[in-house]
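Have a look at the structure that comes next, please.
Here the complex is missing one protein chain, while the rest keep their positions.
Right after this comes chain A.
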């Protein structure tokens, strides 16, 4: 099972919204048994980011982890959602 981290600045507002949407998407695509979701704030995760297989963030991340992190803001603006899910799919498989 893949570990998917969803993080934002406080770990309460936008990551909650993003988590809800990603859970729906996983169910629709029959992937909910393949991914376990974790929700947190960036300051708690920055030093253990490698423990996760996939990282989705709605906040700015430092350059050294930028490669690893997928931008979750499309789920808040509605723009670029398909491209974002394509990136997540690629990492689940």
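Simple rule for what comes next: a residue touches a chain if its C-beta (ideal position, glycine included) is under 8 Å from a C-beta of that chain, and two chains touch if they have at least 3 such contacts; residues count from 1.
The rule we apply is simple: contacts and distances are computed from a predicted model.
S.K.: The complex has one chain missing from view, so what does its UniProt entry call it, picking from "Integral membrane protein", "Spore germination protein B1", "Copper chaperone PCu(A)C" or "PTS system galactitol-specific IIA component"?
M.R.: "PTS system galactitol-specific IIA component"
S.K.: Tell me which stretches of chain A touch the chain missing from the display.
M.R.: Chain A touches the missing chain through residues 8-10, 12-14, 16-17, 20-21, 42, 57-60, 71-73, 76-79.
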